[in-house]
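With one protein chain withheld, the remaining protein chains of the complex are depicted in position.
Take a look at chain A:
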Amino acid sequence: MAPSRMPSRRPRAVLRAVTATAAAALVLSACTGGSGAAGAGDTSGNQLLTIPREDLATFTRNFNPLSPQAAPMTLQAVYEPLVVHSMADAKDTPWLATKWERAKDGKSLTFTLRDGVKWSDGQALTADDVVYTFELQKKVLGGFDYLDKVTAVDAHTVKFSFNKAFSTAFYEISNHYILPKHIWSEVKDPAKFTNPNPVGTGPYTKIEKFQSQSYELRKNPDYWQPAKQRIAGIQMLAFSGNDSANIAFTSGEVDWTQSFIPDIEKSFVAKDKKHNHYWFPATGAMINWQLNTTRAPFNDPAVRKALSMAVDRDQITEVAMNGYAEPADCTGLARTYDTWRDTSLAASCTWTKYDSAAAAKALDAAGYKESGGKRKLKNGKNFTLDISVGSASSDWISVANIIKQDLAKVGITATVKTPDWSAVQSSYNTGTFDTGIVWSNNGATPYEYFRGVMSTKMVQPVGKQATENYHRFGDKKADKLIDAFAAATDEKTQAEQMNGLQELYNEDAPVVPLFTGPEWGAYTDARFTGWPTAKNPYATLGNRNGSTILVLTSLKPVKS
């Protein structure tokens, strides 16, 4: 065995050579070209509106609007609807349709199309395109069960005939994108067509420089309102997750984001007080704490109301949601639906006000007494429950933890369970959960919301897949009111039905409403101006929803 003798010559040469090449490589690559931040500081008037997508790590060239995963801006800049509805001010703006008429019996809708609208390949928009769009939609994706037929009364008038009076159809139909018949009727399998070069009526339809990390949308040369095509184009950037997207945003390299930025005052606004702004209007869905009503004691409305009284909504909105959310009241309606709210009912709410003592008394009265500091069920066992939240939602996990602390004050031991959202989702679908934090429907009217929390038609037995109403509560009285609301054609009857639904909700307490989720949105006006704000709420700051096109057609580039 040779001892580990030191050789006389140290192999310094080798080491030196290795380190030299490594250093050279680093220096060389650092020298070649700095990284020009995309458009930062560009105020030539031709700057592109830069929008990050942190949820899609890479883009695929799929602009098929029939697909639930169409590329960003497909439905916001390439294809347009008949009417644009803004959740921010509840206004409807005529778009591809200039006027519409609802029949007195509520069984049909007639739209008059705008003159002079052209597709981006130069052909004219006609009523046949609208008819074809809805036929294709029904064939490929289904839905629209209330729709009997769509007919082109003449080249510029379309009539939708329903098989029952359904007033909320207006929003589903008018907010739907319109496809060109002359392109899509030639496609063999529309569902599987990736539509790489889309033809639409929208302001930005030309796809350029498509890469997996970014792509650009340039002006549609035949757009019907060229005066509103003030920005040169849109640039989409792909990111994998909030962190990298937020770095880009807070350093001023992108213009508009819809993702949540923690501590936005310090991390974003403080960097450039003049240009950096944010606005979180409470136009999101109502976030509920749902109790599985197929399990005792959650099937007792008195228990649900008592549990609701134990929850400190103010602390939830202040601490867990950083003050960006609005606490709920006993009408169950999100702030989005302020115009529908029964204000006298809202003023006299009891079970949505935080009161631990009253909650304890109500639980005693319902037969769930406390003994030894722990509340007991009617069979003597401890009153415990699980709260499910998906692991990816850190803010909702904080909400669940606050509820857990509040429940401990009335002697109930709660456990917060946070598996991945797909596991939580599937427990919601099959009704195998105990309680959980859940979103609700957020349509143009409260119709979808009440259908989702109280309609017997959406109730599925435990074990069978439910698509909404996971807590499986149905009230036949609610069905009657919901159907009457949908059938009502005048505003007075609609308001009556909606008040009735709110009263029923107050009586039944099908879920424990927590807060209205805010819609996140922040922007910098260093390169573009004309953004919606609290003072000018013509749209929300979402760049993936129905009112985005209003923002795209209102922005102006800053020219210096």
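Descriptive notes on the structure:
Here is the rule we use: contacts are C-beta pairs under 8 Å (C-beta built on N, C-alpha and C of every residue); 3 or more make two chains touch, one makes a residue touch a chain; residues count from 1.
Heads up, the rule we're going with is that contacts and distances are computed from a predicted model.
Comparing "ABC transporter permease", "Cysteine desulfurase", "Nucleoside-binding protein" or "Small redox-active disulfide protein 2" against the UniProt entry of the hidden chain yields the protein name "ABC transporter permease". Within the set A:S185, A:S348, A:T415 or A:Q465, the residue that contacts the chain not displayed is A:Q465.
Note on the undisplayed chain: of the listed residues A:Q213, A:S371 or A:T415, the one touching it is A:Q213. Here one chain is not drawn; of A:G241, A:P262, A:G323 or A:P461, the residue touching it is A:G241. Considering the full assembly, A:A423 is the residue among A:A90, A:A408 or A:A423 that touches the omitted chain.
Against the chain not displayed here, chain A makes contact via residues 1-2, 4, 6-11, 13-15, 18, 22, 26, 29-30, 32-33, 35-36, 38, 56-58, 60-62, 64, 67-69, 140-145, 172, 191-194, 209, 211-214, 216, 235, 237-241, 243-245, 247-248, 251, 285, 392, 420-423, 425-429, 439-443, 448-449, 452, 458, 465, 467-468.
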